[in-house]
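Here the complex is missing one protein chain, while the rest keep their positions.
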Amino acid sequence: MRKASVGVFKLTSCSGCINELIYALVKHPELLKLIEVKYFTELQDVNELTELDVAVIEGSSIRGEHEEVLKKIRGLSKVLISMGTCATLGGVQSLRVGVDVNEVKKYVYPSPEYVDAYSDVKAVSELVQVDLSLRGCPVNGDALASIIKKIVVGGWPVEVYESLCAECKRAGIECVVVTKGIPCLGPIVSAGCGALCPSFGRGCYGCYGIKDKDIDVGKVFEMGEALEKLGLSKEDFHSLLKGYSMSLVKSLKT
Amino acid sequence: MLAKPLTPLPAVVTGVIDEAPLVKTIYVALRDFPEPAPGQFNMVYARGLGEVPISVSDAFRRGDRLVIAHTVRSVGAVTKHLTTFIEVGSQVGIRGPYGRGWPLEGMEGMDVLIVGGGIGLAPLRPIIRYVEARRDSFGRLFILYGARTPHDLIYKHELGKYTEIPNSVVKVSIDKPYEGWTGYVGFVTDLIDRIDLDPSRTTAYVCGPEVMMKVAVRRLASRGLKADKMFLSLERRMRCGMGVCGTCQFGHYFVCKDGPVFSYDELMNYLWVDGI
Amino acid sequence: MSAILTRVEGEGEVQLIIREGSLIGVEVKITEPPRFFEYLVKGRRVIDVPDIVSRICGICGVSYILTAVRAFEKGLGIEPLEEVEEVRLAILGAERVKSHILHSYYLHLPDFFNTGSLPELVDRNPLLFNHASRVLLWSRKAMEVLGGRFHNVVNVRIGGIYGFPKLDNVVKLLKEMPSVFNSFKYMANAVLSLENIAMDEQRLKLMAVYDGSKYPCIAESIYVSYGSRERAVPVSDFEKIVRCEQVNYSNALRYKLIEGLEYVVGPLARFNIGYRHLSGESKDMLNSYGWRPPLKNVFQSIIARVAETLDTLIYLRDFLENYREPSGSPACEKLEPKPGTYIAATEAPRGVLYHRYEVDDYGRVRYSNIVTPTAQNQASMEAVIMSALEGGALSREKAVEIAQRVIRAFDPCISCSVHSIRVEFRSIDDAK
Partner (left out) sequence: MIFMMYEGSVRDVGKLLSMLSSLLNLKVVGLKYVNKSFTYGELGSIEELPLSVEDVQAPSSYKLVEEGASARFRHSFPSLKYFLYPPAQEVLYIDKDFGLREAKVDYGNIALFGIKPCDLYSMRVLDGILMNRDPYYTSARSSVKVVVVEECVKPSNVCFCGSVGTGPGVSSGFDVAFARLSNGVVVFKSGSSIGADLLKRLNVKKAGDRTVAEYGEAMGEALKSTKVLPELNALTNALEKSINNVELWNKVSKKCVACSNCNMVCPTCFCTEFFDEAELDGSARRLKKWHGCLSYSYGLVAGGHFRPKLYMRYRHFILHKFLFYPRQVGLIGCVGCGRCITWCPLGVDIRETLWEVFKSVG
């Protein structure tokens, strides 16, 4: 079998998903024999931007250059994967969206004029066509390995869209909302983490992002109402949505 | 009950035919596999990826083996794999045959009307084989078939031969004008109005996209066909093929075991309800 | 001339400024885009801060969480149960193991084996890879059992933790410990017996969070060693003993001691300052290979990392062996933030991590200042590169390679440092 050429690129992010990818490679070193890593600065010294079978993008775009780079990568890649919540939905840096970036710069930097960033934070899919979106802050390394394996053997993951609650119930975890009145975003958040927070008796704060197929403004509003009764203010609920689901929040307007 | 109801039988691919863009027919040869009836389907398994329900588009004996044809269109993860990576000699898994096929026994003497849209011709082809093999037992054979473009027609090599079947009428349409196409342009359901139909002695077998089947039902009804003489083959998400996974439910039917073929009068209460 | 930094966490560049054939300056630039974390926590509830700042770093999020948690708990007079604190320290320990193995093996070690990539190193020494992987994969399991996941752990909160780890999971972890120690020792042997680690003395000023009672980790004092003298100040005075400066060539925020001297934080500093607190087993292991404090050169940081990893593994073993699932509440239920200033410092894997938060009358963050280890090391990085290259007639490629190695020895965590460093984006094209 010809080795699949792979490039791993980072935009605005913490490298956490890249570390999950490294974990996946460490856990399954046989993967390294089936792929040819062309670009991956965290792993190797010699990197070239060339035609790729698979491009993996971590992080979101916060300025024009990111968009150019992304378009270039898209043009060179057969398959483009957005890895993690930042790349797929915007990520935690989106918490600043809605405020003029000059305000933000002034707040953090003594010389704001040197900082290049626009007011928006854009998910990869807002800029180029994405073939596969993986959520998670961070993305789950085991799920990542499973998907890479399928792609390497010539397949494609069969996606199932469901709420975190489905995983929570299947795992036999007692619902924190119903039994303890703890605010939990699980009902509107995409499954994928294995109901991590509820397994520690804590409410989901939405780091896999809200569902993108069956949620509209009305449903988000209903959820907000329910959470408010449990003590999570609208403002704080919106922050959680912004922080982990920004690109969907944008598309929810109307 | 099968001894191993959820376990596919390993099968070697013996032939692959390019039918149309994204569409291939995959032949597998199996020993000890029940002979499928026209309209039944198998679950085809691509190892490590998943299973998909695929209609049997042909089945015949070769020596001690049963050769089964599955016509697959690349739309999802598994079908994409089947149409891209599977070649002669590849291994797949097969479970089946499942479901209730086309009612043919008891229809002797009737005219047979086949209406197929796109890849929907695949499950109808065994009817043609069946009637051809028992030509004297049936009345006229109408084959109405349509696709988006001439390229999207499947069984191209065979379509011409259908006209050679005695007492048959074959009409083929494409949706929009296409350079070089001299046949009918329009929807396949339009052709229903262009044949000499005797509603009192016709059984209609319809398969295609659900919208097309709905139009066909209306047209056929307007031509005087009774609801119990129209048969439709439905598509749904299917995971088990035998009524346990629940994902193919349509009203109270399990499409996999109660169907996939239904008479229109069985469906009447559900077919027009969006998303039932 | 400049080169993209590789095998570091995050994205950066090193620029060597050469005039008339001689090196006149070094710039370590961070090309990582800013995320404005201080702004992201502005207006947020105190309880939400730890999960947000965790995302500053993809390797050492627990350090961020715990520093924030520590700041608020201290300021609000919350004292979590001892069992709770032990769980949190165990999570921090698991993170230290993960970070050190990741850095030492996956990023740094290829330098000593003269390979440019991890896959090459794996090819060349599969046994070493297997052993390092076993330790790393175990640290992942430990983080999952104790904290929920490999990073951005979900089990730490202000006032305690969310849930006690399940005993049967702890037992499973413990069962694997002997083979983890075994693997670690194989890896430690490979590192400690390296013969190409630089030995020359660099006269480094060192800083750590240290109060004299235990190996630097979490404490109320900041300790600075100037080589010949030393001083300790309360954590709350941290901003008085350092100064934040900008240099004209990059406008990067960097930190120096108030006297204008660059300083080093991280494993090397901790090791030299806290050596006496290391366990006998760790000391014996080092001594048997001839390593003794003080370590004099940043390339020897890898020795300190090995020592710390062993010490942390011993801590974790003790914790796991003595763990009983407590029946008490894992956290104090009431959290009523008051207006005021909240400060804490801890030792992240890369060194001193300092947080200061101002909370308003509504219990929301009004202002914050987060000083990361990499920001503090940056001046030293440049100085060390400068001295390593001074006077030598090196080819440009060699010079860049040495500069890269120095930076990797520091283990810069670029994604964490960026929020306080001016950013200059270099497109991938230019880098080619």
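Going by the order they are written in, the chains are A, B and C; count residues from 1 in each one.
In the analysis below, a contact is a pair of C-beta atoms (placed from the backbone, for glycine too) under 8 Å apart; a residue touches a chain by one contact, two chains touch by 3 or more.
Since the model is a prediction, treat every value here as computed from it, not as a measurement.
Although it is not drawn here, the omitted chain touches the following shown chains in the complete assembly: A, B. Touch with the chain omitted from the figure is made, among A:188, A:207 or A:240, by A:188. Of the candidate positions B:34, B:48, B:160 or B:224, contact with the unshown chain belongs to B:48.
For chain A, the list of residues touching the undisplayed chain reads 28, 30-31, 34, 146, 149-150, 152-153, 155, 158-166, 169-172, 174-175, 177-179, 181, 184, 186-188, 211, 213-215, 218-219, 222-223, 226.
In the full complex, the hidden chain is touched by chain B at residues 1, 4-8, 10, 47-51, 75-77, 79, 91, 93, 235-237, 239-240, 242-247, 249-252, 254, 269, 272-276.
Quick note on the criterion: only the chains that are shown with their structure count from here on.
Path length between chain B and chain C in the chain contact graph, taken as the least number of steps between touching chains: 2. Among the chains present, the centre nearest to the common Cα mean is that of A. Separating the CA-averaged centres of chain A and chain C is a span of 25 Å.
Averaged C-alpha coordinates put the centre of chain A at 41 Å from the centre of chain B.
Counting only residues that touch two or more partner chains, chain B has none. Here chain C touches chain A in the complex through residues 4-11, 33-40, 42, 44-45, 48, 51-52, 55-59, 61, 102, 106-107, 116-120, 122, 129, 133, 136-137, 140, 148-152, 154-155, 157, 161-163, 246, 251, 253, 330, 404, 415-416, 419-420, 422-425, 427-429, 432, going by the rule given at the top.
By the touch criterion stated above, chain B contacts chain A in their complex at residues 46, 48-50, 76-78, 80-81, 84-85. Contact residues on chain A toward chain C in their complex (touch as defined above): 9-20, 22-23, 26-27, 29, 32, 37, 41-49, 59, 62-63, 65-66, 68-69, 72, 91-93, 95-96, 99, 104-105, 107-111, 114-117, 137-138, 140-141, 193, 196-197, 199-202, 205, 207, 236, 239, 243.
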